[in-house]
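Data first, discussion second: the structure below is written as structure tokens.
As you look at this complex, bear in mind that one protein chain is not there, while each of the others sits in place.
Up next is chain A:
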Amino acid sequence: MHTLYNFVSGPLAWLAFIVFIGGSIYKIVTMARLAKKKDSAVYEYWDTGFALRSIAHWSIPFATVNWRKNPIMTLVTFAFHISLIAVPLFLCAHALLWKEVFDINWWYIPDGMADVMTLIVIGACFYFAGRRILRPDVKYLTSTSDYLLLLMVVMPFFTGFWAYHQWPGYRMMFILHMLSGEFVLAAIPFTRLSHMLYAVFTRGYIGSEFGAVRHAKDW
């Protein structure tokens, strides 16, 4: 158990970070190069002002027609994404890690709040899965990989929650927590989770086209 723990919290964690950061840079750079070569329009029509205008609208809940048309989905998806990013970054225990490993002082959120946010992530994953099963149009688009992605995302939160509350077997859960977290991190650049990397560019590009060329709103 101890060696496993050391391995997962040491070399494997480093590996996950390297794959995540290296992979993300690699993905963005190759796409940027490919775009330069084959889709020069993307650069020609890119307009930072209009790109930001579009990104801003889509980053604010209920600021677009479609967010307003789907109030529940909007609330869930915003709560989910905020929690999904805030908990791993600002959990007190993680902040201590930042301090320990890199000697940087980091903000942290109170544990009770982190607990609630973790439940939000878990609940949201169930909501997304439910949508995939119950809504015919979403079901039609869904493939097995979509469920696997949800599972991958929910695992670190579920196991973290378990370990934090020291429920039976929590030592094992803790190791699973680190493992699954590292796995998700490393998977971001190479799965559909890469929407996290690309969203700014896709939204920004269509925002530029709508704003600068077509003089129309895109929200």
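Simple rule for what comes next: a contact is a pair of C-beta atoms (placed from the backbone, for glycine too) under 8 Å apart; a residue touches a chain by one contact, two chains touch by 3 or more; residues count from 1.
Definition applied: contacts and distances are computed from a predicted model.
**Q** Which listed name, "Flagellar basal body rod protein FlgB", "4Fe-4S ferredoxin-type domain-containing protein", "Putative glutamine amidotransferase domain-containing protein" or "Thiolase domain-containing protein", is the one UniProt assigns to the chain that has been left out?
**A** Result for the unshown chain: "4Fe-4S ferredoxin-type domain-containing protein".
**Q** Which one, A:V42, A:M117, A:M173 or A:A187, makes contact with the chain that was left out?
**A** The missing chain is touched by A:V42.
**Q** To test your reading of the contact rule: which positions on chain A touch the chain that is missing from view?
**A** Residues of chain A in touch with the missing chain: 31-32, 34-35, 37-39, 41-42, 44-45, 54, 58, 65-66, 69-70, 73, 131-132, 135-143, 146, 192, 194-195, 198-199, 201-203, 205-207, 210, 213-219.
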